[in-house]
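Every protein chain except one is present and positioned as in the full complex.
Note that the chains are named A, B and C in the order they appear, and that numbering of residues resets to 1 at the start of each chain.
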Amino acid sequence: MAMLEKTTDVRALRHWEGDMEADYIYTTGIAGDKFFKEIKENAKITGTKCKKCEIVYVPPRMYCERCFENLEQWVDVSDKGIVHTYTICNMDLDGSKMDKPVIMAVIKLDGMHGGIIHKLGEVNPENVKIGMRVQAIFKNKKERVGSILDIKYFKPVK
Amino acid sequence: MVRKVAVVGIGYTGFSSSTPDVSWKEIMFQAATRAYEDAGINPRKDVDSFITCAEDYWEGFSIFDEFVPDQLGAVLRPTCTVCGDGIYGLANAYMQIQTGLMDVVAVEAHSKISELLTYNDVVAFAMDPIYNRPLGGHPYYIAGLEMRRYMEETGTTEEQCAEVVKKNKENALRNPDAAYGAKMDVEGVLNSEKVFAPLKQLDISPLADGCVVMVLSSDDYAKKFTSKPIWIRGIGWASDTPWLETRNWGEAVYAKLSAEKAYKLAGINEPKKEIDFAEVDDKFSYKELQHLEALGLCRKGEAGKLVEEGAFGVDGILPVNVSGGLLGVGNTLEASGLQKTLELVLQLRGDAGKRQLKDVKTGIAQSWRGIPTNSGAVVILGTDGGG
Amino acid sequence: MRDVAVIGAGMTMFRRRLKETGKELCYEAAKMALDSAGITLKDVDNVVLGSAPDAFDGIHMKGENLSDGSGGYRKPYMRVFTGGGTGVFAPIAGWWHVASGMADICLVVCEEKMSCIQPHPQAAFAHIWDPILDRPLKPNLVWIFAMEMNRYMHVHNVSKEDIALVAVKNKNNALDHPCAQLAAKITVDDVLNSEMMAWPVNKLDISPPSDGAAALVLASKDMASKLTDNPVWISGVGWSIDSTMWTNRDLYFPEYVAKAAKMAYKMARIDNPKKDIDVAEPYDPFDYKELHHMEGLLLCDKGQAPILTKEGVTQRDGDLPVCPSGGLLGVGNPIAATMGVKACEIYWQLSGQAGKRQVPNDPRTGVCQAWGDLMQFGSVMVMRK
Partner (left out) sequence: MTEKIKHFPGEKLSQKQIDEGEVTTVKHSPNVKYAWSCGEAMSRFLNEMKKGKLIGRKCNKCGRILFPPRMFCEECFRPTNEWVYLKDTGKIMTFSKSYLDTNAKRIKEPILVGVIAIEGASENMGFMHYFGEMDPDEIKIGMRVKAVWKDEKEREGAVTDIKYFRPLKEGE
């Protein structure tokens, strides 16, 4: 279509392989660096508060996305909260079936606005419910590096 | 002064699961040739500005903009790339024409996604690198999270979502350009692999290649080009927070906001009454329902029941995704909004063949930029210019 | 067509590495621009983002990720991308948002975080080339500049010394820019004796990769008259792209810049740019590029830019000050965010806010330009007091 000549021999059609790969290092930023250091040192989840909008952001932000105030008030947030929504993942990144389902969830920690994204653990998929109370399980201090993965997962509160 | 803007030319390739016979340049050349032919114009003389909608990683180039002009007739002309879906491209064309600086603008969007071998990884690469991406996994879990919350807040059922799949895939059987038309039953969807429960394999629109080019012009020029200008009555676009942590999981706020803008521009106060048919984003089955509610085409929580009752079928009160939607045509990523707009133009011109709707005057197309975004756009087209 | 004014601007430091995330950089520049315009985010109707390859920041669809930092929360938010041309193209897109009547106030934010890609942004530049024709030859980005510079030198018989004067001037000008990354007092010999990268390009001919962000506030005439008594008007915009096939073009002259410039001058009703332009900020990622672009902007005849430079005409106190900001060579080159030393600088110069960098000729009309893709894209904006 639109061209005056097209091959009818499929063997003549070529493709060319390549990639767009590179290595990346992301700084966690002004707010993120403080957040992760608090997790790493003290296993404590912190947020920043916009007094004007009455919102506590977790992870903390250096600015309020709604009103653009600079956020300087840091608050401690509970490591417990409720499941706002969840999904049971049976497919892995490469499209293959997972050996064991992974449960991803949005967890609304007490005192925060919205909810953070993390995995649920120590629970069977069929027992997970929206509204269920869960709690963060941290890695041991010497294993913590200052990352969202310093939290292993969230498990149901007994 | 508000100028009236019309779609005066459309060109497109079909949509298919792969296109090994043409390069990305050649597929664009094909669609562009048809669009200019349809408008009856020579792009080297008659088009004032060219807009492509693309994202680098879909294409495999650090700066895709480089590889655009030649095959569109845009060499040494005002040309740019918009990092957005095709409706964003239409919005820029609309604004350029409104300034009076441009009279005729061509908008292009395509998908050559069959050439990306690691689609899942690239979608994951769009996630926040600090808080979300390290958790790993297939990024479509976000749709699973959203579907469950949407069902929770609205009472929508998995069966109702499956009805969307059945409707759209069957609609696609009447669209010769669709890649994934099929006879379906609801049980088939429900029994498909529970990939991100409650989201199942068949709730997900499969990827497709294809290209759409549209020529837009101001009203004084529109009369020159074609006997059937289809008017842009309203257009809008919006982004909600990009943070998964603060988004509203039950509601498509970006669609609501963009529709509000578009309705205002179109002078539409009662969309339910004034819109005859809709092409809304259905990258996932539940998204069609969530989007219909956000567009004000039904009340929140009502869409599931309505689809079950057949209200959104070809013969229903509001035909939705008659083209087959992305579930039936295929997900063409940045081209998906133009694919939907294309269906509006075909229907409003009366050129939709077997799937032609009767007596349609006003249609709405809506796009969402996909996982993990919280952005989208809306365009309203009509046979009458309106305001 | 509605009149569009610039009423505020902001920028961050340009540095090889900044601690802020991309979003945070956007926020800092945007907040500064809003503060300088005396408005808040609530007053903004639309947001336009300019950012160059996703491959720098390492985020696919990075425009989406950056939207909250740019002030796009629950607003119409649009990203445009024309390679290195983005830094002047984003404000052009902002212009059409306001000129069309779609927005009364449009915030334009440009960002680049090039330090994310390791070990060097070169890894991203490796993928700007045609995958079939060019990439198998394992090219380095500097090659195309070297080839273009060589062609320019060859056709006009320009010496490396003449070109080095641009680097000397701009790095010196940058001493007065508080955000500058590579400001220095250097000599022509320093440039010529700096490390040979790809002949004819030496290290000091090149601007450094940087992190940074910049922002502008654009307003309709009605809004501008309410908000400021010192607006600067966008009186002409132009952009143009040449063929992808860069190996089919004679690289000695940037035709695409000339096309864009003619479009902008026509709109601004400028018949004689050589006379009518008081201050210019052409894109200077390499020193010869300033000369190349002065010619493309029709500020002098072909081949004449090196002569004007030698005569001191382009110095800050010369008849035609060029890159009084210090340019990319002196302040830094965070690709799209170079809006800070192009469009923002012309705004500051024309509104008399450029402080130590203020050109003394009481400028009334200025032009800024950026350039991008495979030596292919030109964006030009003319501004008036």
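As a convention for this text, contacts are C-beta pairs under 8 Å (C-beta built on N, C-alpha and C of every residue); 3 or more make two chains touch, one makes a residue touch a chain.
Everything quoted here is computed from the prediction, not taken from an experiment.
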Shown chains touched by the chain that is not drawn here: A, B, C
Per the touch definition above, residue among C:C179, C:A219, C:I277 or C:V367 touching the missing chain: C:C179
Full-complex contact with the absent chain, from C:D3, C:D134 or C:D276: C:D134
Interface with the unshown chain - residue positions in chain A: 2-7, 12-28, 30, 32-33, 36-37, 40, 145-147
Contact footprint on chain B, counting only the chain that is left out: 19-26, 29, 36, 42-44, 57, 60, 69-71, 73, 75, 112, 115-118, 121-122, 124-125, 129-130, 133-134
Interface with the undisplayed chain - residues on chain C: 9-15, 17-20, 25, 28-29, 32, 35-36, 38, 58, 115, 119-120, 122-123, 126, 131-134, 136-140, 142-143, 146-148, 150-151, 154, 178-179, 195-201, 211-212, 243, 245, 247-251, 348, 351, 353-355
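Please note the rule applied: only the chains that are shown with their structure count from here on.
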A-C against A-B, pair bridged by the larger set of C-beta contacts: A-B
Distance between chain centroids, defined by C-alpha means - chain B, chain C (Å): 33
Distance from chain C to chain A - Cα centre to Cα centre, in angstrom: 36
Whole-Å separation of chain centres (CA-atom averages), chain A against chain B: 28
Residue numbers of chain A (touch at least two other chains): 18, 20, 24, 26, 28-29, 32, 65
Junction residues of chain C, two or more chains touched: 21, 55, 58, 68, 73-74, 124, 127, 131
Residues of chain B defined as touching chain A within the complex: 13, 20-21, 26, 29-30, 33-34, 56-57, 60-62, 115, 120-121, 124, 129-132, 134-141, 144-149, 152, 193-199, 241, 243-247, 249
Sites on chain A touched by chain C in the complex: 16, 18, 20, 22-33, 62-63, 65-68, 70
Contacting residues of chain B [partner chain C, same complex]: 2, 55-57, 60-63, 65-70, 74-84, 88, 91-92, 94-96, 98-101, 122-123, 125-126, 128-130, 236-243, 253, 257-258, 261, 369, 372-375
